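Note that one protein chain is taken out, while the other chains of the complex remain in position.
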Amino acid sequence: MRLSLQPTLDPAAYRFTHVLRTRFAETDAMGIIHHGAYPAYLEEARAAMLREAGFPYEEVRSGPDGIDFAVLELYVRHRRPLQFDDAVDIHVLVDGLTRTTFQVGYLLEVGGQARATAVTVHGAVGPTGRPARMPSFLSDLVGVG
Amino acid sequence: MRLSLQPTLDPAAYRFTHVLRTRFAETDAMGIIHHGAYPAYLEEARAAMLREAGFPYEEVRSGPDGIDFAVLELYVRHRRPLQFDDAVDIHVLVDGLTRTTFQVGYLLEVGGQARATAVTVHGAVGPTGRPARMPSFLSDLVGVG
Amino acid sequence: MRLSLQPTLDPAAYRFTHVLRTRFAETDAMGIIHHGAYPAYLEEARAAMLREAGFPYEEVRSGPDGIDFAVLELYVRHRRPLQFDDAVDIHVLVDGLTRTTFQVGYLLEVGGQARATAVTVHGAVGPTGRPARMPSFLSDLVGVG
Partner (left out) sequence: MRLSLQPTLDPAAYRFTHVLRTRFAETDAMGIIHHGAYPAYLEEARAAMLREAGFPYEEVRSGPDGIDFAVLELYVRHRRPLQFDDAVDIHVLVDGLTRTTFQVGYLLEVGGQARATAVTVHGAVGPTGRPARMPSFLSDLVGVG
């Protein structure tokens, strides 16, 4: 278990915030957003962070090194459910950068109320699926912006 | 609109039947299976039909011709909702084969009661995304088995 | 088959436009957005249209009449694939209003290029799942805005 980042409930500790609106397709018969929707929410927030930082994921993938960021570990803690049509603030930070992995922490809020925290651990992999050297721009993303 | 196949409510008219069980993740806040889950159900039934016919989709894709079957059109008619944990019989037939496209018809039943009918229209595409000649085995799949 | 609306390729013919960005989670091993993602895209655009028109779907659902809009039929025609990270303009119009059903037409574009057209047919259902009278605000949504 590489996962070590402890996501705080203080939004000011995060570097970047992405807003998304939940979909009805993501609700379940309990009337809430199904927990299976969260990995895609986190990924959308990561992609938005990379885009805003000037490193669109699609360019990273199709670039000379053809780097993908494989998800090695995922942890989500649900504090209160999300509902359909919620506008969710997803606060994001990058931390725990090693030569081959990095961690991303998340705080999901609706109207300033914490709904979930999460961590993903990523490894850079090259075109053949082998571990690759971490792109240098990632170190620019570490810490609060 | 290439779609012309009219799926019948008579299960005996179909060549192949695949059974799947709905997932809780596929329900929505109306308490039923969300309509967005159906394309994956139809695809799972198509893949099962190809596998049973001796042409696993994964081998077709990775074979010398590297053929993919792009979905050109999709039509679903919902008659009665599916519920969580339903065991769904998906009856499948192939028809409407042309040099570059074919159609697949579906009848979804639970306990002998029709829940939905559907049609998908497919085109064969090669590795570069260009239309490709239809693999000859498809003609073996046309009609009732 | 109630579906009769023919969605045009002229964006000016639509009443409302919603923009969404495709997710990596929605891609498939063909490297494109999987066709199973489209129903949720259309639904997100419908919900945005209702919200903008002053009738948020969540209020309609939880209001005194507790109306849901069941999807009776769905048709999608794929013209060119969507890719990850595409910003998709989804043009929407409402038409074909009857006492118990209405149709919604869609044109999906990226950078002014048509990628797909679609139609959904909806029926109003009450809390018990029975057909209900169509809310009167729907007639305000018919036609170009």
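Residue numbering begins at 1 within each chain, and the chains themselves are lettered A, B and C in the order written.
Everything that follows uses one rule, which is that contacts are C-beta pairs under 8 Å (C-beta built on N, C-alpha and C of every residue); 3 or more make two chains touch, one makes a residue touch a chain.
In this text, all values refer to a predicted model and were calculated from it rather than measured experimentally.
Undergrad: Which candidate, A:Ala70, A:Leu97, A:Val110 or A:Val142, sits in contact with the chain we can't see?
TA: Answering carefully, the residue with contact to the hidden chain is A:Ala70.
Undergrad: Just the residue numbers, please: which parts of chain A touch the chain that's not shown?
TA: Per the touch rule, chain A residues meeting the hidden chain are 1, 3, 29-30, 35-36, 38-40, 43, 61, 68, 70-78, 81, 129.
Undergrad: List the residues of chain C that touch the chain left out of this view.
TA: 24-25, 27-29, 31-32, 34, 36, 84
Undergrad: Which parts of chain B are in contact with the chain that was left out?
TA: Residues of chain B in contact with the hidden chain: 21, 23-26, 39-40, 43-44, 47, 51, 56-58, 83-85.
We take it that only the chains that are shown with their structure count from here on.
Undergrad: Please decide if copies chain A and chain C contact each other with the same set of residue positions, more than half shared, or with different positions, and reply same or different.
TA: Answer same: the two copies use largely identical residue numbers here.
Undergrad: Using CA atoms only, can you tell me which chain is the most central one in this structure?
TA: Taking the mean of all protein C-alpha atoms as reference, the closest chain is C.
Undergrad: Whole-Å distance, chain A centre to chain B centre, using C-alpha means?
TA: Taking the average C-alpha coordinate of chain A and of chain B, the gap between them is 34 Å.
Undergrad: For chain B versus chain C, what separation do you get between their C-alpha means, in angstrom?
TA: 23
Undergrad: At what distance in angstrom does the C-alpha mean of chain C lie from that of chain A?
TA: From the centre of chain A to the centre of chain C is 28 Å.
Undergrad: If you look at chain C, which of its residues touch at least two other chains?
TA: Touching at least two other chains: 39-40, 43.
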